[in-house]
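Every protein chain of the complex appears in place save one, which is left out.
Now for chain A:
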Amino acid sequence: FMQRGLDSQTKKQLEEEEKKIISEEHWYLDVPDLKEKESCIIEERSFLRCEDLVYGRMSFKGFNPEIEKLMIQMKCKEEEIEEDDKMEADVSDEEMARRYETLVGTIGKKFLRKRDQRVLKGDEEDEDDEVEEGNSNTRPSKRAKKMFLKPQD
């Protein structure tokens, strides 16, 4: 019974002695703390970034069509990054704007409900006409589509 107590005591003594020794040996600087400067050096262990290496999987002359598709994709990605830097464009900005204008209109019409479509048509043809017309028969339809003809009373 007493032995265990002794052991723990001797252990504690030993620990205290160790701590004293360690704390005396600890070196500390009297110099005021230096501010840590942000280092502008980034360490990079891979060569991938250094030399812009190409993707490692390749196929030539149609040996493996999937990999050839992949190669084209990878090239496109690289070219996209390059094109961002270039200011030239194949299509001028004005033409793009014009095309987009009409494009948005036509696709927007596709998703309108039927009633809204008729309203749109009415707006396009007669700007004065505010009343929504029910009969498609009375107005000449621009398109050659055959729409349901309501019997005239």
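Please note the rule applied: contacts are C-beta pairs under 8 Å (C-beta built on N, C-alpha and C of every residue); 3 or more make two chains touch, one makes a residue touch a chain; residues count from 1.
Rule of thumb we're sticking to: contacts and distances are computed from a predicted model.
J.: Pick from "Exosome complex component RRP40", "Alkyl transferase", "Putative 3'-5'-exoribonuclease family protein" or "Centromere protein M" the UniProt protein name of the chain that isn't shown here.
T.: Protein name of the absent chain (UniProt record): "Exosome complex component RRP40".
J.: Which of these touches the unseen chain: A:Asp52, A:Glu80 or A:Asp153?
T.: Of these options, the touching residue for the absent chain is A:Asp52.
J.: What residue numbers in chain A mark contact with the hidden partner chain?
T.: 44-64, 67, 70, 78
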